[in-house]
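Complex shown without one protein chain; remaining protein chains in place.
Order of writing sets the chain letters: A and B. Residues in each chain are counted from 1.
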Amino acid sequence: MHVLLIEPDAVQATTCTTALQRDGHSVARVVSAQAAVHAADQRCPDVVLLELQLPQHNGIEFLYEFRSYHEWLHIPIIIHSFVPPRELQHAATLQRELGVVRLLHKPQTSLAALCAAVKASSSVAA
Amino acid sequence: MSQQQVTTGIVLTRVDYGEADRIITLLTPNHGKLRLMAKGVRRVKSKLAGGIELFSVTDVTFIQGRGDIGRLVSTRLVTHYGRIVQNLERTMLGYELLKQLNRATEDEPEMDYFHLLESAFLALDDAAINLELIRLWFTAQLLRLSGHLPNLQTTADGSKLAVDQRYEFSFDDTVFTARPGAPYDADAIKFLRLVFSGNPPAVLNHVAGVERLVATTGQLVSVLAQQYSH
Partner (left out) sequence: MGLAEQLSRPFLQVAQLAELAGGATDQQTVAAHWQTVRAISESSLQLVESYALSLRVNGKVTPLQLEPVTVSSLLYDTAHSLQPLARQYAVELQLEPGPRAQPIIADRSVLQAALTSLGQVFVAAQAETEAPSLVRLSAHRSRHGIVAGLYSHAPQLGADSLRRAQALHGRARQPLQRLVSGPAAGVFVADALLRTLAARLHVARYRSLNGLAATLQPSQQLQLI
């Protein structure tokens, strides 16, 4: 699968990319919401891995922007963020309206679990 | 010859069109809802990309075509309520309010809706203002602007609302009825009066016990709004 990884931290990005590549996926990594839209334009991803805490435009803005493009409506999105899921009071909205298929809390998610979530996303429609 | 026009607007929605274009719907004070084609804005380097941000007031230059959709020529950002997007809850409420307003308005909404949205952004941009208050206030203003004001002065039989009574609300008649042990007291009703008379959130935020009052009255306003949205 082709993964669009939206991750501003360089070390995090490297470890996630390495793990995903080892699992056989190709990865495009960007640091910002605007760059993510551009990257998706260049090569349509099969799944998006999104950190909510981004410079400039945040992950929620990216979600709404991304879903406003007709051809990207069904691409599954996995949130992989430092924001704990229990603090995401609109988790249901994120899942129902914005096609977020998994909410992963970074400190509690191993790379193996991340890769498993990415693999599982191929069978889940957004 | 097509003439260029200039207006202030607030972006309500942005929807893709083709490979590189977007249709932007703006809420304006004098042109109602304006739909404009923004060409090539999906490209990173587009000069328009920064001027059509959400949670902003923007001056737009456009050419009105013969059909429904005009053409966006240029934009100039007037005010960007940047603090909204620094907070997850505020960002999501911002989107919710945009959706609510878009649904509640036809193509020719009055200037009041534009000012309502601008005031909502101002409130959202202020971290000190209670979010649930903003949600309640906005919904109440939409009700007010559409003419659906509940009766906050008298009961069903015409008696003035008393300070020492408790009341329940009838959604059928949109009026309060006295009943011991009912959920709404004088403070709650006074608060609703303040809300429905258009006081801005910054003022309402200073009402003593505002969090409790919002919690008490929020559902009433929300159910009323749902009632009239059908």
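Definition applied: contacts are C-beta pairs under 8 Å (C-beta built on N, C-alpha and C of every residue); 3 or more make two chains touch, one makes a residue touch a chain.
Just so we're clear, the structure is a prediction, and the values are computed from it rather than from any experiment.
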item: Residue among A:52, A:77 or A:118 touching the omitted chain; value: A:52
item: Full-complex contact with the absent chain, from A:19, A:91 or A:104; value: A:19
item: Positions on chain A contacted by the hidden chain, ascending; value: 8-13, 15-16, 18-19, 22, 31-32, 35, 51-55, 58-60, 82-83, 87, 106-107, 110-112
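The rule is simple: only the chains that are shown with their structure count from here on.
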item: Residues of chain A defined as touching chain B within the complex; value: 34-35, 37-38, 41, 52, 57-58, 60-61, 64-65, 68-71, 83, 87-90, 93
item: In the complex with chain A, residue positions of chain B that touch it; value: 13-16, 42-44, 49, 54, 85-86, 88-89, 91-92, 95
